[in-house]
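Reading through the structure tokens given below for one structure.
Left out: one protein chain. Kept in place: all the others.
Chain lettering (A and B) follows the sequence in which the chains are written, and residue indices restart at 1 in each chain.
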Amino acid sequence: MRRLSVVLFVIGLALVFATMAAASDTKEPIKIGVVLPMSPPGAYASGNPMWWAALQAAEEINAAGGLLGRDVVAILGDTRGVPEEARAATERLITKDKVVGVVGNYHSSCALAQLDLFKDHNVPYIGAEPWSDDVTAKGYKQVFRISITNSLYTDITVNWIKAAGFKRVAIIQEITDWGLGVNKQLKEAMNKAGIKNETAFSDMKTEDFTQTLARFNQWSPPVDMFFGSITGPGAFRIIKQAYDMGFAPSKDTVFYATNACLNPEVWEAAGKAAKYIVVTQIGLPPTAYTEVTKRENQKFKEKYGRLMNATVMEAYDSFMLMCEAIKDAGSTNPDKIIDALENIRWTGMRGEYYFPYGTKNPVPDDMPAYMWHQWPDVSEYLFQYTEVGQSPEDGTVIWPPKWSQLPKGQYFIPAE
Amino acid sequence: MKHIQIRKYILFGGGILIGALIPLVVTSSYWLHVFAMAYFYGLLAATWSFLDGYAGQFSFGNIALLLIAGYTSALLAKFTGLPFFLNLIIGVIASTLIGLIIGLLCLRFKGAYLALFTIAFAEGFRIIINTEHQITRGPAGLHADGFFETTSQVPYYYLIFIILVISIFIMYRILKSRWGLFFMAIREDDEVASALGVNIVRYKVIAFVVTSAFCGVAGVFYTHFNQMLTPNFGEIATMGLVIGMAIIGGVENLIAATIGGILLEFGLESLRELGAWRMVAFGAILMIVVRFARNGLIAPLYRKFIGEEV
Partner (left out) sequence: MHGLEYLFMQAANGLVIGCLYALMALGLTLIFSVLKVINFAHGEFYMIGGYMSYFLVTVIGGVNPFVGVIFGMVVLLVLGSTFDYLFLRPMHRGDVDRPDEYAILVTFGLSFFLQNLVLAVAGPFPHRTPSFMEGGVRVGTFMISADRLIAAGLALVLMFALLMFIKLSWTGMAMRAVSQDRDAASVTGINPLRMANFTFALGAALAGASGALIAPIFSVVPDVGVLPSLRSFIIVVLGGMGSIKGAILGGIIIGLVESLGAAFVPDISRALAYRSLYGLMIFVLVLLFRPRGLFGEAQ
């Protein structure tokens, strides 16, 4: 036993020192860090396809000759959705892997925990999906964002709720960082608009929502819109449980679901219960797809067996955008990259990217602070599934009116 | 005896010297961060060894006590204007007090009942922190100021290193004293110990209080080092990690447990690319050590070098 201990001890030490030695090696390829939740308790169901999209982008660039004559490599930092881990992962990417830029994030709390590192180490960052206003509102030179912000999302969503005439809204809200932020702003906006709303919070591990659903089902007059704001394994469960109970989707009550329901697994888990759910996509509806959108989406589908949804496209675009900036800058110098980003105009999967407000054009007082380094043309649309097994692309777009496929004056499809 | 003393001086003195010099050699802030976390886990493993390895109290509550101190300190900073150091002290006092209460409640619990009660406490605490997110911000994370203005890891490295050395020193002296003997008597058979005149109530409570105090210290360090607290650190899996570290190091040997914590945290961090397989290996090693090498892996080496059991 003693000998075994000694052997294990020596092996352990050797491993440690070997890794340390290996860590300080040459850096020929251009490394770009990608921070995403790849495992629980993070939203790994979203994070994993986002990572594949970043890989796809990297492959394409290398196939076309690389960046500045060098290969580009995407290096993953798993945040697990936990801010301390996100910070540690970013620290690793910056100091150990020596990345020239970082893209990604799904969770706002993770992005916020990393901001100081980007500032202190002067590393450019493009936010793919963190929604909290503060990410750009803080005005850090290094930080850019191509996703929607909480405020924009709330505005668009509440406008839909108002147009659809929903007066009684019930929410089951998962206690996660993005959820809490969105919930707070939604509540404020709905209160201001005089819409009755009630939120029941739930733990990520909750298996059974039926008691709370039954409580909401008691409302008289009935709930107009139910928001099952769950992204974990419960996302599909809650749809099935609500449907089986006759609560939502039903002819009285619309079921508003999270973007977890963009995944094809929703049909395996919830079946016909998911037939009329309303889902938000942050991006362009299929009718407005660019050439880039169609091409990349097709490629992704062939390789991974599923279409890209908006968050996945954001990951692709943010990675490509970082590479475009490096190309424009002609160097990996962070200040040059930041400069290039401020001046960039590039068409990706979700539209043409540019950042109107930056060091040369500060955010004026009458615009919200989060417009700093924020892509202003982020679009959001809502769609409803109308057949079991549908992909998000085939759903019916119901909002905003300029893209809606419904007749004028109709804002949702009531369930049977 | 003198032989042993010299060897101890070599080991501890050498360790302290190496620890003090490392930042001069290792300049990567990433690796300094890893060292700091390793010392942190070493401290946690030591607290668990203290409570279970010596006093025989199998508790799942260490991380919860750690979080109590951290959340107290961070919430005080958020809601009151009290000075930074006062917040830290109140945080440690909070966890020590809770530890005292738990110790008192657990007096009559034996074996698995103590483990179950402390699991209930830990899990209940985590649920409350999570659900009362309006105050604690739950998984969105509660911000805490760092100890130092700089983002350099060097001062943090020295801070936790000093904390570790002092804490281990204090725990070691306690265990070497009469109190240590009483703890071990309680561990072996508390009824017999009581019959022999050991005040088991007093010493069980003391064991809990001392452990909680050090968990609290670790907690305020962790909070102001990472500058963010989320309740998920309090999941049972984290506690399991700490217990595993203490066991694999050698739970009945304070120094071995500490070294076990440090090395294992290093190992886990170095093998990060392996993802979940690291934890599979960890679980397997834990089971194998408990089954075949009950004294742990580091403890026999320690005994061999020093020539004595701690």
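Quick note on the criterion: contacts are C-beta pairs under 8 Å (C-beta built on N, C-alpha and C of every residue); 3 or more make two chains touch, one makes a residue touch a chain.
Since we're looking at a predicted model, the values are computed, not measured.
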Full-complex contact with the absent chain, from B:Leu21, B:Leu86 or B:Val280: B:Val280
Candidates A:Asp116, A:Asp134, A:Asp155 or A:Glu265 - the one touching the absent chain: A:Glu265
Of A:Met245, A:Ala288 or A:Ile344, the residue in touch with the unshown chain: A:Met245
Candidates B:Ser49, B:Asn130 or B:Ser167 - the one touching the absent chain: B:Asn130
Where the missing chain touches chain B, by residue: 52, 56, 58, 105, 108-113, 115-117, 119-121, 123-124, 127-128, 130-131, 187, 236-237, 240, 243-244, 247, 275-277, 279-280, 282-284, 286-287, 290-291, 294
Contact footprint on chain A, counting only the chain that is left out: 39-40, 44-45, 172, 175, 198-203, 205-212, 214-215, 217-218, 233, 236-237, 244-247, 265, 268-269
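In this text, only the chains that are shown with their structure count from here on.
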Contact set on chain B toward chain A in their complex: 26, 28-31, 33, 127, 130-131, 133, 137-141, 151, 226-230, 232-233, 263, 266-267, 270-271, 275-276, 292-293, 295, 297-298, 300-301, 304
Contact footprint of chain B on chain A as seen in their complex: 1-2, 4-6, 8-9, 12-13, 15-16, 19-20, 23-24, 39, 41, 78, 81-84, 87-88, 91-92, 95-96, 108-109, 112-113, 116-117, 120, 175-177, 180-181, 201, 203
